[in-house]
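Right, one structure below, let's go through it.
With one protein chain held back, the other chains of the complex are shown just where they sit.
As written, the chain order gives the labels A, B and C, with residue 1 at the start of each chain.
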Amino acid sequence: MTQDMWSKEHQSVEACLTEAVNHCRPFAQEGKPASYIPALANANASDLGICLMGCDGRIVHAGQWEKPFTMQSVSKVISFMLACVCQGISRVMEMVDVEPTGDAFNSIIRLESSQPGKPFNPMINAGAISISSMLPGRRPEDKVESLLQFYESLTGKRPRINEEVFSSEWETANRNRAIAHYLKDTGYLQTEVEEALEVYLKQCSIEVNTADLARIGIILSRDGYDPIQRKALFSKQIAKISKALMLTCGMYNASGKMAAFIGIPAKSGVSGGILATVPPRVGKNASFPFSDGCGIGIFAPAIDQAGNSVAGIKLLEWVANEWDLSVF
Amino acid sequence: MTQDMWSKEHQSVEACLTEAVNHCRPFAQEGKPASYIPALANANASDLGICLMGCDGRIVHAGQWEKPFTMQSVSKVISFMLACVCQGISRVMEMVDVEPTGDAFNSIIRLESSQPGKPFNPMINAGAISISSMLPGRRPEDKVESLLQFYESLTGKRPRINEEVFSSEWETANRNRAIAHYLKDTGYLQTEVEEALEVYLKQCSIEVNTADLARIGIILSRDGYDPIQRKALFSKQIAKISKALMLTCGMYNASGKMAAFIGIPAKSGVSGGILATVPPRVGKNASFPFSDGCGIGIFAPAIDQAGNSVAGIKLLEWVANEWDLSVF
Amino acid sequence: MTQDMWSKEHQSVEACLTEAVNHCRPFAQEGKPASYIPALANANASDLGICLMGCDGRIVHAGQWEKPFTMQSVSKVISFMLACVCQGISRVMEMVDVEPTGDAFNSIIRLESSQPGKPFNPMINAGAISISSMLPGRRPEDKVESLLQFYESLTGKRPRINEEVFSSEWETANRNRAIAHYLKDTGYLQTEVEEALEVYLKQCSIEVNTADLARIGIILSRDGYDPIQRKALFSKQIAKISKALMLTCGMYNASGKMAAFIGIPAKSGVSGGILATVPPRVGKNASFPFSDGCGIGIFAPAIDQAGNSVAGIKLLEWVANEWDLSVF
Partner (left out) sequence: MTQDMWSKEHQSVEACLTEAVNHCRPFAQEGKPASYIPALANANASDLGICLMGCDGRIVHAGQWEKPFTMQSVSKVISFMLACVCQGISRVMEMVDVEPTGDAFNSIIRLESSQPGKPFNPMINAGAISISSMLPGRRPEDKVESLLQFYESLTGKRPRINEEVFSSEWETANRNRAIAHYLKDTGYLQTEVEEALEVYLKQCSIEVNTADLARIGIILSRDGYDPIQRKALFSKQIAKISKALMLTCGMYNASGKMAAFIGIPAKSGVSGGILATVPPRVGKNASFPFSDGCGIGIFAPAIDQAGNSVAGIKLLEWVANEWDLSVF
């Protein structure tokens, strides 16, 4: 595609997106920002931003796409990938299964009811905390540093940890502490409880914006190969498993509806962020400028009961329908 | 593609498949045929057959591809589609959710623990029985007739109900009766209990072979459009939801692993059948003759603890890897 | 005690009881009659009656003590005793445990979650239906006849089955049918499902009044020996187990509070009946005329969320406190 053609297409897509953002923004009123810590509760409920990135690193965006927010559960995908990179998929599979549950993200029931207490998947808190304990490094700060470096290798910039969010999370983490102690008891934690929690809550507090998520999304789309830096960052198999986990368990208790009605692998967080990834073989149509794969980042802090961004899902649905992006 | 080229390619693919069948057949020893009724228990544990069908109706096959078997849970996909066709997606969604559960197919727990007793998805027995009660027709025989006609519209031939299997199922259906009575109590059954069970167990007893499943698979692949008869049999949205359900909940408690390691929407049954469908945009590679979409039928009666065909899954995994067929 | 003394004491106790009934009656407003069938829903919510019977068969009573009502769950105690009499305690223990659950009376969860699907105790529906299937007799009508004869042996009169209640119960018994089919599946039912249900629902529909319950209570109090007819009707061990079950599981989800704050073995039913029994060694105080054991029947149809008679419990609490009747 010539620069000129891109420029025109770019403008047309961006106009489309802007219109979509305006259309979807009011849906935020059906939710509200997460209220369990002040730093999240104070978010602007009417913010809505989106960024799409293609194989060549070019982006289109609309709304509050540059606003920073903390990853929260979106980080579960990245930690899972790093654990697989460093410990190998089979070792990771010994510590956490990849089955969807139908339970709430912070549920502890299945650890007890399904012996031997192995977390069902890395997208619920139990599995994610187990994964955090498996990150490379001996001490928590080493593990966090590994993760920051992995992020940097993906996005090209070193992320910042929002210390205010982290310290609030740390103080209100009783349910997660309960889960972590249970995992310690059943042998699905590789570190001490407080160490795993520190890593887990710091990874939740990493600040990104929608462009960063779109960047990660395009690498996932290309099965671990970064088309911009032109190098492989993780294996194709890790990418496939991660995308499968996003599709089957990425949107909390609404994952099934997301798969059925949108069909794009995506992971949400209670801060209102969504990381989505469109495989290259999807979206082959004239009007979509990212037919060789596309990463998507979305941000809209008002969330629903399940924990998903209300306006964000609406916008992703709009994008999926507009350009026919379902993997099915 | 000219006839000659097809013929050569066909031979090469068929040789591949035959080799794969020989390679995968021994894995059947890790499972055994379902034993709860004689008609299933007497299956030949070492049978393994496969059939692939492309857009033009041409097929390649290997092993015991022509052996008839009863659909069992594979039928859940077809009933779901027919219910959507006749009652509309939104009405169907009122009666059954589309969320994966992590529970066994015959579990009743969530009907009680998750108010108001709505089945979690149409791929577990609770949801499937609810769907059976929604099929068009007043009496059970009318509903079964509707389903047979729908099958005929899909596969071009009227299927046979295996009466021996049906009558055995009918006599051992205590768990399903428990589920159906529970659904009746919570209002998620549109007929009397015995009527819904008759329909459900008859649909489970419909006989097919792998070519029939491949035929249904290619229509799902093409989003409801039958490329052979050249007509639309159900809507694109019904196809998308069905494929999403297959991927997220189609392989019992191993659905997550199926999505992660194979990545093809598929539905299994305890008779050892698997219906799989490869979207057209997937499998774009020189050696795969079905790059415009592909339906797959597999049969191998020895099943694992979760209820899935052991050799069948191995073979599907082989096919997925050989031709890179994951949707992710 | 001379006739005269009894007469005076009798009058004084009856005056006490009448006052207590007047005091407790208004509490009925905190509940309401069971509404799932018309015959129960139409009960007079402000009815409250009580009857106490001593070893010599003399009674004191107050309020609507003569009004007939259906036993509902109160019958679970009597069926359990008859099953033990006929099949022996150890055989009955193979079919049903004697552990309290904390679950609602109509819960099905534990049948699945606690292998091998054995009912936790005979006071929840699952256990009671299992017990109904164990009553002596081949056909349902034989089992019901056995039960009626057993009642007659206890109370001295042949009870009537309220056919209107039975037929309403029969039609709305979906949850119980679900439970019974589950029991059939796991092997904890000795008859066909419909047969066990017929017996169970007929036993629930047996009509009694508070004097009948008091009569049964005095026999339980005397460990199976009927002090009026002067003969043993069931063994001491059966009596002890039955009273233990009443205390630990007899008042649905409020059994623990009943044991803690009242301390009298009692079994309630959704019709508002309560059967209670005071062991002879309890209540040794000057003012209580039944210090050699006492049976109590109570009736007040307005029930609370757990299924217990609101005014009935208040009245039992009053009686327990007035005469110090806790077994502890």
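Throughout what follows, a residue touches a chain if its C-beta (ideal position, glycine included) is under 8 Å from a C-beta of that chain, and two chains touch if they have at least 3 such contacts.
This structure is a prediction, so every number in the text was calculated from the model and none was measured.
Hidden chain, full complex: it touches shown chains A, C. Of the candidate positions C:16, C:41 or C:254, contact with the hidden chain is made by C:254. When the whole complex is considered, the residue among A:3, A:90, A:115 or A:174 that touches the unshown chain is A:174. Of C:30, C:56, C:99 or C:192, it is C:99 that touches the chain left out of the display.
Those residues of chain A that touch the chain absent from the view are 107-109, 112-113, 174-175, 177-182, 184-185, 193. Residues of chain C in contact with the chain left out of this view: 97-103, 110, 114, 120-121, 239-241, 243-245, 247-249, 253-257, 259-261, 263, 265, 279, 281-282, 284, 326-328.
To be clear about the criterion, only the chains that are shown with their structure count from here on.
Common partners of chain A and chain B, by the touch rule above, are absent.
For the touching copies chain B and chain C, the fraction of interface residue numbers used by both exceeds half; the interface is of the same-residue type. Taking the mean of the C-alpha atoms as each chain's centre, chain A and chain B sit 31 Å apart. As a whole-number value, the distance joining the C-alpha centres of chain A and chain C reads 57 Å.
Once the centre of each chain is set as its mean CA position, chain B and chain C turn out to be 50 Å apart.
Looking at chain A, no residue sits in touch with two or more other chains.
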